[in-house]
Every structure is written in C-alpha cells, then in structure tokens.
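A short worksheet on the structure shown next.
Only one protein chain is missing from this complex, and each of the others stays in its spot.
Chain lettering (A, B, C and D) follows the sequence in which the chains are written, and residue indices restart at 1 in each chain.
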Amino acid sequence: MPILDHLWIILALPLAGAAINGLFGKRWPQSAVNSVAVGSVTLAFLAVAELVREFTLLAPDQIPYVGRYFTWMVAGPFKVDFSLQVDQLTVVMLLTVSFVGMLIHIYSTGYMAHEGGYYRFFSYLNLFMFFMLTLVMAANLIVMFVGWEGVGLCSYLLIGFWFLKKSAADAGKKAFITTRVGDFGFTVGVLLVFATFGSIDFSAIFKAVAANPISEVTLTTICILLFTGAIGKSAQLPLYVWLPDAMEGPTPVSALIHAATMVTAGVYMVARMNPLFSRAPIAMLVVAIVGAVTAFYSATIGLVQTDIKKVLAYSTVSQLGYMFLACGVGSYAAGIFHLMTHAFFKGLLFLAAGSVIHAMGGEQDMMKMGGLRSKIPITYWTMFIATLAIAGIPGFAGFFSKDEILEAAKSGPNANLILWVLGVAGAALTSFYMFRLVFLTFFGKPRYDEHHIHVHESPKNMTIPLVILAIFSIFGGWFAAPKLIGGIDYFEKFLAPVFSMYAPPMAEPAHVLAESTASPEMELLKALTGVPVIVAVLGLLVAWWLYIKSPETPKRWAQSLRGLYLLLLNKYYVDEIYAALFVRPLLWLSTNVLWHGVDEGVIDGVVNGSARVARASGGQLRRLQSGNTRSYASWVLIGAIGFSVLLIALYVKVVH
Amino acid sequence: MATGQLLNLHRVAPEFHLCITGILVMILDPFVGAARKRWLGWLAFAGTLFALVAVHGAYDSRGMAYDNLISTDVFSVFLHVIVIVAAALAILGSIDYLDKEGIQRGEYYALVLFAAAGMGILAGANELVTAFIGLEMSSISSYVLVGFRKRAAASNEASMKYFLLGSFATAFFLYGIAMVYGATGTTYIDKVQAALQAAPGIPALAIIGLGLMFVGLGFKVVIAPFQVYGPDVYEGAPTPVTTLLASAPKAATFALMLRVFYISYGSASEFWFWAICISAVLTMFIGNLAALVQTNVKRMLAYSSIAHAGYILVAFAASTSLGVAAVLFYLGAYVLMKVGAFLVVTHLGQQGETRLDVADYAGLGMKQPVLSVALSLFLLSLLGLPATAGFLGKFFAFEAALDAHSIHGVAIIWLVVIAAINSVIGAYYYLRVIISMYFAEPSKDYVPTAVAPALSVAILVAAAGTLYLGILPGAVYDFAKVAADSLPLH
Amino acid sequence: MVQQPVLLTVITFLPLLSVVALLLLRSDDHVWIRRIALAASLAEFAVSLLLLRGFDSSNAAYQYTEYHHWIGEAIHYHLGVDGISLFLVLLTTFLTPIAILCSWESIHENVKGFFISLLVIETALIGVFVSLDLFLFFVFWELTLIPMYFMIGMWGHERRIYAAVKFILYTMFGSILMLVAILWLYGLTGTFDLLDIQQSLRSGSLPHLTELLLFGAFFLAFAIKVPLFPLHTWLPDAHTEAPTAGSVILAGVMLKLGTYGILRFCVPLFPDAARQMAPLIGVLAIIGIVYGALVATVQTDLKRLVAYTSVSHLGFVVLGIFAFNSTAVQGAIYQMLNHGVSTGALFLGVGMLYDRRHTHDIKQFGGLATPMPVLMSFFLFIALSSLALPPLNGFIGEFMILIGTYLGHHVWASWAASGAVLSAIYLLWAYQRVAFGEVTVEKNRSLPDASTRERIILVTMALAILFMGVASPLFTRRMEASVDNVIQRVNPPENASRPTTIPCMGAPASVKTAEANAAAAIPAGGGQ
Amino acid sequence: MSVIPVSWYLVLSAILFGLGVVAFVFKRNVITIFMSIELMLNAVNLAFVAFARAHNQLDGLVFVFFVIVVAAAEAAVGLAIVIMLAQHRQSLSVERENLLKF
Partner (left out) sequence: MILPLIIFSLCALLAVGGAVALILSREPIHSALALILVMVSLAVLYLLLGAPFVAAVQIIVYAGAIMVLFVFVIMLLNMEAEERTDFSKIAKFVGVPLGLVLIVWAAYWLAHSPAASAMGTGAAMEPSSTRELSKQLFRQYLFPFEATSILILIALLGALVMARKEE
C-alpha cells in the first residue's frame, strides 16, 4: 500500500511546493510557479484519493491506521512521536481539504494573476495545505497542535498578504492573536489531558477514558478548555471578531482558509475528541449553546452588512455555529457532514464573490453593484446555486446537512428545543441575507458607473472551479438523502465507527438510527423537517419583497428602527467594547504602572536611591577630615577613650 | 656575653644592611655631584637587595636575638620581605620623581632605608620598648619624607600634621606600654602573655594599656577612628613617599599589632574582638564611602587604603592562627597592588603633581595602553576581582573570619557580610578611574611622557606579583601559614 | 566514556590562546584581527563538537573530568561536563563566531580590544560551565563581568556608562554574597569541590536556617543574573546600550549562567531550602513571565523590547527548574538553549537594523519589508520561534516546561501558558510596526537588504532554530540522566535503595526514577 | 624613706598626661602643641619610674632614657619642621593649616 505505508508523502508534497516556490519562485515565471503550486496540491489530492482506495481495503480492526515516524519530544515521562493516523473522519477531512484546496489553487492562478508577490502567495498557500493536512492527519494532540498553529501562521501571512495596507496587516495580527487567546485554553487543555491520561496519543487517551472512569469534573474541564481553542480557531462567540476582518486577505484565501478549511478545524477537533466530550455533558451543552447562539447572533449581523465579503464572513461564523451545535447535541456526524457541504458551497460563494469583485474591478460594496446577472452568467448561476444550498432549499447539499443538525437538536441524544428554535431562526435569517446578497448583486439596476467599470466574466481557470464546486453544492449532500425516505444516511454510517468505538455505553448513535427507521417518528420527522424549509423559503420571499419588489422599504425600516439598525451595522460594537475592556487598560497598565511605575519608579528607584544614599553619606563622611589638626586630635582622643571605655566595660562585665 | 650579642647580629642582618647602606649614602652624599645623585638611589636600591639576601640568611638561622628583644621567626621574615620589597619599589619609583621635582638628595634615600630598618625592628621586636624605638625610627623618618617637597605647601602641611598627630598617638602608645609594664612588670611580649595567664583575672591596668596601645598602633595602620589624618598626609606627601607610607609601615605595624594582640593578649581575645570589629566596620564604611566622592586619585587611593585596612581587620578579628596567615597574605597582596597603583600615579602626576584628577586620566587607555592596563590591573585587584592578588587576599580573610565563627559566633559572620557589601561599594570608585581611562573622550592638552626605566621595572614587578598571587597563591599562602604557626600563640 | 584528559582545558583556554595571537598583531591591522578572531572561534567550535563524540549519555556522572591540585589542599582545578553543562558549552562556542561575524563591520574603533574581550568572555563563560570546584567556578564567574563591562562601556551606545556600571555593580552585589556563602560552605564541609560537597551535604544534614541562608546567598547571585523579576532592571539598560555582539553573548549565554547556577548549585546542594522556597520562586518566575511580556509590549525601543522578552522567557526556565521533575527541568535546559539561539538571533536582527539606521526607535522604522524583504522574512521567522510556534525550537522547551510544571502545579502552568499569548502580542505587534505598512521614513526607502555576511548569519541561526525544533531528542536524551540526578536530590523517590549522591549512576536507575516521577505525577492530575 | 603610695604618683602622671592631651587639643600654636606632647611624655616617664619603683626593677628607668632620647629626636625634627613652616607660612596656628581636607 504505497500511500498508507508512507502517509508523510501527502504532507511532503505541499511542503515541497511551498519550499520550492518560496526559495526560487521569485525568479521564476508565473507558469512555473503555477505548475509547482497547483501540481503539488493536485498530486496531494491524488495521493489522498489513492489513500482512500487503500483505506477501504483495511480491516476494521486496523482502523485507525497509525504511522509513527520519529520521536519528536522526549523528556522524562513525556514523549511525543511524530505520528499520523487515518480513520474515517480523517478520510472525510482529507478529501474535503485536498479537493477544495486544489480547486482554490487553480482558481487563484487566475485571481492573483496580476498581483505582485505571486510566488509568495502560492508558497504560503501550499504551506497552509501542509499544515492543514498535518492537522487532520495528526495522531496525537501535539502534532495536531503543530497543524493548528501552522494554519494560524499561514492565515496570518495570507491575511496580511497585502501588507502595505495597514488594515490588512492589522487584520492578520488580530487573527493570530485572537486565535492565540483560544490556543491558551487549548494548551492548558492538552496539559490537563497529559496530566490525566499520561499520554497525548488519541488512541491511548480514548482507550484510557473508555477503560477506566475519569472524574467528570476533570473531563468537563478538559473539554471546555479544548473547546476554548476551538472557539478561537472557528471564530465562535466571543472570539469570532477576527474572522470578518480577515476578509482583508485575497478572496481565495477567504474561501480556502476562512470558509472551507481552517476555521472548521475547531469542529474537527471537537469531533475528534468525541469520546471525551460525550462523557462531559456539561461541556457538550456549552458547545451546543455557544454554537447555537453564534449561529443566530452572527446571522443577525449579516442582515445589514453591505460589503459582500463581510456578509459571507458572518454567514461563515453562523454556519460554524451550526456545526458546533451539531457536535454539542451529540451528532458529530451531522457536524462533519455540514462541515463538508459548507466547504463546498461556502467555498463556492467566496470564489464567486471573488469573481464578482474581479469583474467589478475590486469593488466590494453591494450597494454599488446590481444587475450583474446578465454580464457574468456563470458566476451568477454558480453563486445562485450556492445560495440555494446554504439557505437550505431542499435538494441542495446545505439542506441535508443543516436539516440533520436541526433534527439532532430536536430529537438527538441530547436534544434541546430552545437551541433548535435558535437554529431555525438562524436558518431563516441565513436564507434572507443570502438572497439579499444575490438580489442586491445580480438583480435590479446597475448602481455603478458603467462607463468606468467594464464588467467582464472571469477567465476559465476561475470559472471551472466555480462550476465544479456548484455541482458538489448540489449533489454533495445526497449521501444523506435516503434517510428522508427511511433509507440509511451513508455518510453517518461511514463515520459511525469513529463516533461509536469509544462512545459511552448509554449514548449509542445506533438507537438514533433505529428510531429514525421507525415509521411514526418518520412522519413527525418529515413534518418538522418542513419547518426549516419553510423558514428558508420565507426568508427568500422577504428578501425578494424587500430588495426587488419595493427596494425603498429597507431604508424606511432602517430609519424607523435606527437604533437596532446601527447596532447591527456596527456588529454590536463588540470590537469597540473589547478595545475598551481589554486592550487599552492593558496597555495603560503596562506603560504607566509596570514600566514607568514599578520598573523605573520602584525598583530602579531603590537601586539608584541606594547609590545616591551611598554618595551622600560619603559626602558627609569626608567632612570628618576637616583638615583641622585639633579636630583630628579630638578624633584620636574620642577613639582612645571610646575603646578604653569599651574594653573596661567588657572587663567589668567579665570580672563582675 | 658580648660575643653572644655579636652572634645575634645575623638575626638582625637585614636591619644592619639597611642602616649601613643608609649611612654609606649619607657619607657619599656630599661627594656626589648634583647630576649623579640619582646613583645614590641605585645604591640604596642595591642596599635593599642586600637586605633581601640577608633576610634569607636570617631565615636560615631563626631564633631569638639580643636577650629575646628580637625574635627572628618566620613571621618576622615574612614581614621583612614585604617591607623591604615595598621600600625597594618605592626607591625605584623615587629616583626619577626626585629629578623631576628637583629635590634629588642623598638624605631621601638614607631616610627611606632607615625607615625600612625601623619597620624591620617593628616586625621582629619581641619587646615593647624595642618595638617603640623601631616605630619611632620609621615614624620620624617618614615625618621628614612627607615634608620633602618643601616648596609645596601641601607637603609642609602634611608633614606638620603627620608629625604632631603622630607624636600624639605615640604618646598614647607609650603610656599604654607603661600600663602594661605596671600591670605585669615586664614589657616582653611573650612574658606579658605568661604574666597575664598567670594572674587570676586579667588586671584592669593591662586592659587600659591595651586600649592605649591600640590608639598608637591603630593610628599607624590608619584605621577608624584614627584614620582622620591619613588622607591629608597621603595626599600631601610626595607620591613615592605615599607609596611607601601606604604600604610598608602598615605591614610592619600590623605585625606588632598581631604580636601584641595575639600573643600578649591572646587570652583576652574576647575583650579586644569587639574593639576590632567596631573599628573594622567603621574603617570599611568610612574608607569606601568617602572614597566614592573623591575626584583626586591620590586621595581616593588614600581612602581606599583605609578601606583595605578595614578588610585586614576582618581577618584580624578571627583571632586564630588562620587569621594571622590571612592577615599576612593580605598584607603581601595589598602592598603589591597599592605600591603598583601609587607608582603609576607617581608617573601620571607629572611635574609638580599637577595631574591627579580622575578627569586627567580621560582616554589614557588609548594614549598609554600598557600603563593603563597596569593601572587597571592594580585597580581591579584592589577591587577584588578573581585571578588578582586582591581577590585572594579578601578570600582568605573572609575564610579565616568565617572559620572563627565557632569562637565569636554570628557576629563575625555579619562582619564578613558587611565587608562583602563594602567591597561592592568600593567597586564603584575603582571602576570610575577605569571609566575615565577607557570610556571617556581623551583630553587634548595632555601629551603622554615615557615611563622611566626604573619606574617601569618597579611597576612591572608589582604587576607580576599581583598576578602571581592571584593565580598561584599557594606557595605564599602556605608560607604565611608557617609564619603564623611560628608565633607562640595563646 | 572516551577519556580525553585535556579536552576541556583545551576548549576552555583556546580562546585565551588566540587572544595572545591577537595581541601580537598591529592594532590597526583590522582585517587580520577579524580573520584570526573568527578563525579561532570557529576552530573552538569545531573542537567543542568533539565533546559530543565521546559523551556517554547514559552516564549521569561528570565526564571528561580533569582534577589537579591548585591552591592548598582544598582548592582544585577540577573540570567536567555532564548532560546539563554539555550543551551550554556548545551554545557558547556556537554563538561566539556568530557574534564575531556580526560585529565584522559595525565595530570601528579599538577593534583589537573588542575581539579580545569577546574571546576572553568566551573562555570565562566556558570556564563557568565546566568548573566543578566552587572556587574555580567563582573565579570564572567574576571574570565574565569585566570584559562584558568593557564591551558595554567602550563600544556601547549613548547611556553606555550608566548601563555598564549598573550591570557590573548589580551583578557583583549578588556574587559577593555568593562568595561569602561559598566560604561558609567550605567552613562546613572543608572542601570547595562540588562533588565532595554534594557527598557531605545529604538532604537535611545542614541546620535548617543555615541551609536557607546559604541557598539565599547563592540564589540571589543567580537570580540577579537570570534575571528574576524584581532584580531585572539592569538587563534592559545593559542590552539597550551594549553593542550587538555584546547583547548576543549577554542574552545568549550570560543569562544562562544564572539558571545554570541555580540548577547546578542551588537545587542539588540545598534541596530542602529549594523545596521550601519553590512556591515563592515559582510565583516570582510567573510574575516575571507576565510582567516581562506586558512591559515588552509597550516598549518603543526595539532592543529594549527584546530585552524584556528575555525577562519573560527566562521566567519560564526558572519556573521549569523549580517544578522539580524531569520533564520540566529538561524543558528548562532546552529552553535555555532555545532562548540563546532565538533571542540571540533577534538581537542580531535588531543589530542589523541598527547598523543601517543607527537607532532602535520603532518609530524610525516601519514598512521595512519593502526595502529589505529577506532580512525581514528572517526576522519574522526568528520572532515566530521566539513566540513558541510549533514546530520551532521555542515551542519544544516551553511546552516541556509547561507539561512538567503542570504535573505539579496546575495554576503555575496555566499562568505561564498565558505568556505564550502575550509573546504573540508583543512580537507580532512590534514586527508589524517595523516591517509592514507603507515606508514611513524616507531614509528607509533606500536601505540595502541583507548582505552576504548577514545572510550567512541569519541562515545559520534559522537552521539552528529549525533543527532544534524537530530534533529535540538528540539533546534531551543526553540530558536525561544528569537531570534525574538533580531531581533525585530534591525529591528522592521513596523507594530509593542507595543514598542520593552524585557520581556514576547508570541510565537504568535514572529511567526508573523517571517512571517514579511519572507515577508520582499522574495520579496527581486532580491537583495537589 | 618614702611613705607615699605608688598610686599617688600614678594619679599625678594621669593628671599630667590628661592635661597634656587637653593642651594638645586646646592650643593652636604648633610649637605649644608640640610642648604639650613633651608634657605627655613626661607623664609617661613619671609612670615608668613609679612602676619601676613598684616592681623594684631598673627596666622602668631604662625606658625613661629611651623615652627621653626619642623625645629629643622628635624635638629636633619637630622644631625643624616648625622652622620650615615659619619659612613658608605666615601663621604658625594649626587652625590656619588646612589646604588638605575632605
């Protein structure tokens, strides 16, 4: 089994690409850079495909298949191997990442064609692929952390790709630091894991947790800490703030990193650690709540944004919320499923948006677009499909995955109706702002100066990925389709081993299946499956009414509900609040109290003060030598009498 | 009897040689023309070398001399070496200085030699009045030497102060001797010890005597509170004389102090321990702190030598044989580095000792690298940097003091800590000179003058010694231990 | 083990020998002074690599030992390396050529003196690491001061004299008290030889107060050197004013003297006191981590900023040492090496900027990525290693420390982990202000990118960073045995059959203890 | 023949010594200060003689000779210094001699 025995090849390819482009790309023509970058990723994808083939040949007891390469850290009881593993979850992630990644690479060759630092861009992009693949293939928490931080680094580099723009550089920094705040939790979580299980290998941990019961407090702490990391990485409340800013990066970056892959790492991690989470109900609840609230909250912000990419950004945050909701209610499979479909349609949305921006010559404000339908048909159609998908219109990928999530929230192992309501509300808003986006962009009259901006369809290498992704946005969800008619959710079945192997005895995902096959529930299920669809359609209609039927109503509402409107428009002022709460006080403290206060004031005060005291006393002591012989004689006399008296005193003390 | 007395002569041969050479210089002086007077300097130097050889002879025939008035033991030999080497280096440093100052006279060298002889007696004396004579020999000649630059008002004044206060302190010392004599009926150091141990309780007279002698001796070794005159005299005296004053008499007087305190009063150490402690603390703080604010290098070094007397007292306080050894080693190290430093200052002072300010040394590191390196070495040694004599001096001193904490309890540990802190305070002013030499912008007006051969030889010897004692102190320290054991300690 | 009875002496005094060679040169013959200095330091590095060949990593005892009488019967010329000092020696010999190379053009006046002091420092530093006699140790310890003092004072920047004096007095104050402690120890044990002292000082053999005082005296000296939180204020001044090479050596090696001393003397000699003081020291270390990071964040002077990061990073090391378990201590040692390389590299970068613009003021930079992409990319890479980004070296040490510390003290480790966040903040913020955005100062537009010489330096450092990031076992395996020795003295495993004295314990024993530590640690997961 | 206790002589010598000290500190003129030193030495001599008598030894008397010799030597040098000062300075008051201080 060529690949399975050499998993590292999958990582080596993009790394090599990154290295080659980074070192020599500067002097090479674009075509060479392209072939290296795209080539390496395509090869990686093919390797993954081959891997899947070999994987299917594995016996169940060989899964997860682990490959150890070298010992990376060893100190006392603490030992880390650089080891990779493959199981169903990995396979899904690998396919998604490498496939979408490949398409976006191809797309970028068109999108970035006229940018400076072309080689740099692709080198970073390949490097990102390397770290992302490491992340998903990691067989232990530390190696996973390598990928985890690595993708963060690449996102930092790529967001700040146009580093001459201060906003871009700022955004990159913000992204890295905010996620680092989450990583703080993640790190401590890993520490606690090691302290608890004495190992950081997934299999070892899972075996341990399955074998002997660990105190639920510890588990809950672990899970919540790890989830903090996920919050940072996957831009959930309250650490989501970096993602919208991250849109400063080139659009393919937004598509790949900030929609399809990196931001979903959190979800992947939670799913990966499911044996722990499943045993920590409270943590699960937290995950679910955070997910649901984020899903709704960011959807509300999405309602009023006018920057096309910002809308998509908030929608991403919201969709990630759904994935966590899924994990939180115990249906990891649904979460991963949505992760995959989302990768398709959100990736597509971004690429399409990029194509629009490309066509508009860099314009991102939807208020300055409109009526592009006819001018860029391919972009329009693909984007429309993606919108249908994300809005959850039946038949499209998003429908199945989102539907499964809401269904799990309603009747899953740990269902919770409030969360379901939030989810549904979010779904409604989603479909509204997505169609708002589409209508504003492609319908109505052009709101831009047609003499200056010559709208043109993007080149092949950009449109082809769009089309491919569009196809997947439609059919990507159909693995789960049979379920609706009482069949089997192949996707869930495929992943089942991962989530059942170490699952706590009571929460068998199997019984969900069993339940779903029972016919009366199927009726109910169908009925309630309707709800999301209905709200989705409602959203569509409202959007249509507001932005096509009577375009001035939104302004009227904006006037009447000015307060709310501004609140939403300014994203609930969260950035400002953070600045006021954390950033400025900390800087002030560091500058005035710690630096000038403690360092220069107290400590150096003491140091230099003592020096000053010494000099001063020296200045006094030198006056003993007044130069006057009589004084000198007096000193000698004082000494004489002093010492004689001292000696006699001691003498008296001794004698008597 | 008389023959026996004559046979004793080789045990005081060093003094004999010094005096003879001195007299020779005096006799030749009138017949030597002004141009050739510097040869008298070389003659005196030769005399010191003879004396050194004689010291070796005396070492081979150790024992008591002149009815036990003189005890030529290893201890005395050790100090003879120190004293004579110091005198020799001082002489080498003087030759060209006197030319420069236009006071090239035979008497100068004669006085130096007589003073050295006096110190020799001081180091070897086993009887207080004999020691007193030796003390006076060295004192009176140094009164004169201090005033040797008669044209310089500072020199006159220093001489006057030194003379008056010196005699004042001497009177105290003498009164102390009288008391001891009264209390014990003898003035022999070892007999006093016997008498005091024989007596039921140590008599008050003896204690008062100790107190009064401490005044005289303390004055000579410049420790607080008798240090007041020190800086003035050291500053006012011609620098080569300062070189001598700061080194040899201190060593010799410390020798007498050791004999008196450790032998005669060895049984009363719990009495004088506190006196030494207090004096040590005062001395170190006054010396170091006052030195911090000096701008005149000569005066700064004077204060520093006060501080070093304080460190020596720390070892002195140990009141054990190890303490004696530490004091001896420290004296050796101290003499070398102090003489070295003052000799460099002698050269840099220029005609009329005009360039003595720290600021005058600005940029010297570039102009006279070798000389600067030498001075830095001496300063760093005074500062107590490892691999220099000064460090090992402190090292052994502290070691001896801590070793004695079984006797004196925690007090002496604190004494050592205070000493340690002081040596950090001291670091500052030594480094200030280095800063001026290396980090400061060179002053334009100063044109460096070549170092005369005699002086450079002296400086090299001192530097070599400082390094030798710093890196391979073993031999000397062992010798110091032997010397310490040669004393009939309590 | 291979016995090369003079290898350590050669390694220690080779630089001094080359100083003699330099002295023979005419002082205006800059070219040859530089060449010979570089050649000598490279040769030194090559020779020091021989240590690895014969080093027996399974052996906890000191190796390549040399033992000669020196002064009296108590003081010996006793050299030797073990897993703890081995790599610190290599670090020194590795950084010195770099330091020489980086001052190739930036030093103009008194070149001879500069390289001489650099080489003298090298000898002194190596001497500190290899000497097994407290007297010898102290001699080298003090000898490191003077050349560094000259370096700051003669070739430093505006406030150099203040910085130099502050540096030397601060350090001397600590070390002089250590001298007293050493002498006291001699009074108690009658020897200056480290091994003999360890033999005679079984845990609890000293009166409690005495042990505390001795520990305090030693620790003060080391803590000032490290520098630990309240004693750190000499560091920013010294670094800011020192020439680049000075900063590299100062940050790269000299600070390690402190942590090394703690590990070599404070902990094994006075285990009870160490255990008793550990809570206090741990807290100080954590304060240092956070404090240093926060203050670094708001610095306007690039070099000062880097200096403060050292306070933060060394806090990690001290924390690791006082966690008293194999993982943390090995992490601490590894972090010493990392810090040496990474922070050294940061100072090199800052120095290269200084050579071009003669300022450290961040406001004077900005947008430098445009004129000098190469230099800035390396700068970023180094910054990333310093902010502990896996898989670079900084991460390894920091994480080992965290893991090890966590086993004993959850809260400590959690606080310390926050340092990672802060490090990201100050480094990236600073980097952005320096490198990103439009070029703000006209002068900067025309700055030349890294020269070949600078590229060689930067590539070397980058490779070292990467190598140490992926190949940590090559280092830690050699430390393990020695480290377990130290650990054992502090908390002897209850079932230890033989007395916890140093020389010659085989690997199996140490492995056993490692497991013992683990066993002791893992049930403690719940917290203790 | 004598009925006077030795201690009386000692007290007298103490008084004279003390007066000498007072004189030294009190007088300003170099030469009179010098005289007060002589006074102190005389007190010492008295003490020596008294003690010699007390111990019925001759050593004490021998010491007196030495003291007198030393006193003479000091006198010679001291007066020479005084003359030198008189040559170079107007006043002979020690209080006016303070070029060197601090």
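Rule of thumb we're sticking to: a residue touches a chain if its C-beta (ideal position, glycine included) is under 8 Å from a C-beta of that chain, and two chains touch if they have at least 3 such contacts.
Small disclaimer: the values here were computed from a predicted structure and weren't measured.
Novice: With touch defined as in the header, list the contact partners of the absent chain among those displayed.
Specialist: It touches the following shown chains in the full complex: A, B, D.
Novice: For the chain not shown, which residue from B:P14, B:G147 or B:G310 touches it across the whole complex?
Specialist: For the chain that is not drawn, the touching residue is B:G147.
Novice: So which bits of subunit B touch the chain we can't see?
Specialist: Residues 1, 5, 12, 19, 22-23, 26, 65-67, 69-70, 105, 107, 110-111, 114, 117-118, 121, 127, 129-130, 133-134, 136-137, 140-141, 143-144, 147-148, 150-151, 159, 182-183, 203-206, 208 of subunit B touch the chain that is not shown.
Novice: Residue-wise, where is subunit A in contact with the chain that is not depicted?
Specialist: Residues in contact with the chain left out: 626, 628, 630-631, 633-635, 637-638, 640-641, 644-645, 648.
Novice: Mind listing the subunit D residues that contact the chain we can't see here?
Specialist: 1-29, 31-32, 34-36, 38-39, 42, 45-46, 49-50, 52-56, 58-59, 61-62, 64-66, 68-77, 79-84, 86-87, 92-93, 95-96, 98
Keep this in mind: only the chains that are shown with their structure count from here on.
Novice: In terms of C-beta pairs in contact, which of A-B and A-C ranks higher?
Specialist: A-C
Novice: Can you give the whole-Å distance between the Cα centres of subunit A and subunit B?
Specialist: From the centre of subunit A to the centre of subunit B is 78 Å.
Novice: Taking each chain's centre as the mean position of its Cα atoms, how many Å separate subunit A from subunit D?
Specialist: 98
Novice: If a residue has to touch 2 or more other chains to count, which residues of subunit C qualify?
Specialist: Residues 169.
Novice: Of all the residues in subunit A, which ones touch at least 2 other chains?
Specialist: Counting only residues that touch two or more other chains, subunit A contributes 611, 622, 625, 627, 629, 633.
Novice: Would you mind writing out the residues of subunit D in touch with subunit B in their complex?
Specialist: Residues of subunit D touching subunit B: 10, 17, 20, 24, 30, 33-34, 37, 40-41, 43-44, 47-48, 50-51, 54-55, 57, 59-60, 62-63, 66-67, 70, 73-74, 77-78, 81-82, 84-85, 88-89, 94, 97-101.
Novice: Touching residues of subunit D toward subunit A in the complex: what are they?
Specialist: 21, 24-25, 28, 33, 94-95, 97-102
Novice: Give the list of subunit A residues in touch with subunit D in this complex.
Specialist: 622-623, 625-630, 633-634, 637
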